[in-house]
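With one protein chain withheld, the remaining protein chains of the complex are depicted in position.
Lettered A, B and C in written order, each chain numbered from 1.
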Amino acid sequence: MSTAAAEHVDSNDEEHEHPSDAKYMQIAAILAFVTALEVGTYFVEMPGAVLIPLLMVMMVYKFFYVAAWFMHLRFDSPLFTKFFVTGLVLATVVYGILLTIFEFWHKG
Amino acid sequence: MKRPYPGWLAALASGAVLTLSGCASDAPLDTLEPQGPISRSIDSLSDPIFLVAGIVFVVIFGATAVIWWKFRDDHSTDEFPEQVHGNFRAEVGWTVGPAVIMAVIAVFTLISHFDLNSSDRTDIQVAVDGTTTSWDPEIVVVGQQWWWEFRYYFDGLDGVDLSDSRNLPPADIVTANQMVIPTGSEIGLSITSRDVIHSFWIPALNGKRDAVPRRVSPWKIEADVPGVYFGQCTEFCGLSHSRMRMQTVAMEPADFQAWVESQMGPAVAPKGVAAQRGQEVFEGQCARCHVVNGVNDATSSGADLVANAAPNLTHLMSRTTYAGGIFNLYEPNGTLNRPQLEAWLRNAPAEKPAYAEGRRGMPAMGLSEGQIDDVVAYLQTLGEAPAFDIIAATEVE
Amino acid sequence: MSDTAAVSHGHGTGTGLSNNKLLMWVFLGSECLLFGGLISTYLIYRGRFGDGPAPGDIFDIPFTSVSSFVLLMSSLTMVLALAALQRGDIRNNRVWLLTTALLGSLFIGGQVYEFTTFVREGLGYTTSPFSSAFFTLTGFHGVHVSLGIIMLMSLLISSLRGTLTKERSETVEIVGLYWHFVDVVWIFIFTVIYLVPSPTS
Partner (left out) sequence: MTDTMELEAPARPLGAYTRPKANTGWRDWVTTIDHKKIGILYGAAAMVFFVIGGIEALLIRLQLATPDGTVLGADTYNRVFTMHGVTMVFLVIMPLAAAFANYLLPLQVGARDVAFPRLNALSFWIFLAGALFLNMSWILGDAPDGGWFAYAPNTGVVFSPGKGMDFYAIGLQITGIASLVSAMNLIVTVLNMRAPGMTLFKMPVFTWMILVVQFLLLFAIPVITVALFLLMFDRNFGSNFFNPEMGADPLLWQHLFWIFGHPEVYILILPSFGIISEVIPTFSRKPLFGYPFMVFSGIAIGFMGWGVWAHHMFVSGIGPISVAAFSVSTMFIAVPTGVKILNWLATMWGGRVRFNTPMLFASGVVSMFTIGGLSGVTHSLAPADTQQTDTYYIVAHFHYVIFGGALLGIFAGFYFWWPKVFGHLLSDKLGKWNFWLMLVGFNMTFGPMHILGLQGMSRRIDSYSPGFGFEFWNMFATIGAFIIALGVLAFIVNVVMSARRARHEPPVGPDPWDARSLEWFTPNPTPVHNFDDDIQVEALDEFWHRKYGEDQNGQVVRVASAEEVCQDGSATDTHLPSPSYWPVVLAAGLPFVGLGLMYTLWLCVPGAVLILMAIYGWSFEPVDDPDGPHGHHNDHGSDEPADDGASGTTPAEEAPVV
């Protein structure tokens, strides 16, 4: 699959710079803040066309923050990212098509 | 091993596929003998693709034959063949080549596909209750284990709620296993199911469309000339899937008119004593599942069957086959095929596998021989026999 | 563990990555398809509640927000546990492992409470396609969290027995990956299932 990553052995010079605890706390604070925003939308009237994209953006933002920092994808081998992203993208595309079929296309 | 590769054998076989299946006139389900414009348009898409496949086949088998013939190691030399590692241009060529071929095929496919899924029906004049109305010809097809029901609504389907297939609104005509249509008109179908998934298929008139519970799928058929066109349920639907067949009877429009008229009437009260006794038995034992218009119109209780319905018998005698189109109701000479009908009434599951105890299929009714005679007499009063040529056409054997 | 060893051995091949960590990531890639299937099923059925309660009627957003927050914060404590061990700080490692497990249990407790409330309000497992899909999806997630808690407790026991040392921090990292993944799935579920307005009856 991901040739480039597999060939790539050099960048492995021992212990990557791991972030400090303070950095983690900072990330968590950001995540908490975004979560608060998300929940906030529940109390505000908004048309779906605005609300749903907004929620999606925040969700993806949180998602990538956790993956990048807590799961160390930022620092770790890109190969890991590739596996995960392959699964993620495949799932999104395939199930996206599935949902589209059910939502829009299945009527004659 | 000095033997040419038997590519010729397979080539022969594939040739045989096309010829033999094309001219099998005694194969009433043949997919390559279209009898209407819709199936003909499918056929005219299929035939060229068989040809393309045939050409690719010949190329590949030809190459294989050459390899067997020419590049076989005959021990004449010890030298290594030239070590070719590939040829970029050739490979790009046989990547792009097939892609282009497929792209061309795709265009024709899409045209044919959207054509197949569009409808251009025109209204048909039918006489309902003495007045002629114009009918947008669309028939409701309902599958259930293991027979088909066809419902005709002459006011059109616009106001008809088909979403609950186990409680369909009353129709003008309800018949089973034999659908009657006029020739020369495109007939729309609304296909659904009362239990599991079935598939409606009259190969001579069109391809298949599944009958899915809680869904109504549009489809269409059209026949050029009068005749009986055979069909088979093609989605595996349990025990008697193989015995779930159907026929479409195409009639000249005038004959179709007459058929509609005869079907609209309710059953007439039977005359003979035996038949009257038979009716009593029927009302006591059969009416809990079967409807006979004018006798128990809306009182059949579906609780006895999972599908909530058994064939409507009002005009039973106007059909030529029954029980999923697997038994002939008439002898080739036009008289009643009495032994088979009696056997059916005696012990239906022995004639056609069913899970009667699971409320699917007709149970053994435990009638006495006398009762059977009476019921047969009664059934014979239900509707009039169809034209002789139709009887003759349904005889498969 | 052995990841850098390969390189130092001069083997110019392999990815130079730990087998175990690779295994976990491969597994998580696979899990995407599992949860994707369950989430899709839910989305297809969320409007099919028949005569039973509709999702829009029954969800308690403030409550779920709190438990989602709890799970999110458990990701922080998880990563702190790992960081502690990587520094060789056994004591803090234990503290954070325990906190993570507790936060996870709190989340599960919240889920149990939510389920019982729903059942009391007439939304049983068999009520409608919506209810089946909802309980199955969140239940699957709950089982994943519970497995995670068991793993965390095992780590803790191992630590108390003195075998969870700095050298074995990769084990904690791997369990952490799993834990964060389960959290990330909930981020998804929380938004798509709870916050995106649901049909009401």
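Assume contacts are C-beta pairs under 8 Å (C-beta built on N, C-alpha and C of every residue); 3 or more make two chains touch, one makes a residue touch a chain.
No experiment lies behind these values; they were computed from the predicted model shown.
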Which of the chains on display does the removed chain touch in the whole complex? A, B, C
Of the residues B:Pro98, B:Pro170, B:Gly265 or B:Gly334, I need the one that contacts the missing chain. B:Pro98
Give me the chain B residues in contact with the hidden chain, please. 1, 5, 7, 9-10, 13-14, 16-17, 20-21, 24, 26-32, 39, 41-42, 45-46, 49-50, 53, 56-57, 60-61, 63-64, 66-68, 71-73, 77, 79-87, 90-91, 94-95, 98-99, 102, 105-106, 109-110, 112-114, 116-117, 145, 191, 195-197, 199, 203, 206-210, 212-215, 217, 230, 232-242, 306, 326, 353, 358, 360, 396-397
Logged for chain C, residues touching the omitted partner chain are 1-3, 5-6, 9-17, 19-20, 22-24, 26-27, 29-31, 33-34, 37-38, 41, 44-45, 48, 50, 125-129, 131-133, 136, 147, 151, 154-155, 157-158, 161-164, 167-168, 170-171, 174-175, 178
Chain not shown, touching residues in chain A: 1, 3, 6-7, 79, 86-87, 90-91, 93-94, 97-98, 101-102, 105-108
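In this text, only the chains that are shown with their structure count from here on.
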What pair of chains is linked by the most C-beta contacts? A-C
Euclidean distance of C-alpha centroids - chain A vs chain C, Å: 15
For chain B, write out the residues touching at least two other chains, lowest number first. none
Chain A: which residues touch two or more other chains? none
Using the touch definition up top, name the residues of chain C that touch chain A in the complex. 3-4, 7, 12-17, 21-22, 25-26, 28-33, 35-37, 39-40, 43-44, 61-62, 65, 68-69, 72-73, 75-76, 78-80, 83, 86, 173, 176-177, 180-181, 183-184, 187-188, 190-192, 195-197
Tell me, which parts of chain A touch chain C in their complex? 5-6, 8-9, 12, 14, 18, 20-21, 24-25, 27-28, 31-32, 35, 38-39, 41-42, 48, 51-52, 55-56, 58-59, 62-63, 66-67, 69-72, 77, 79-80, 83-84, 86-88, 90-92, 94-95, 98-99, 102
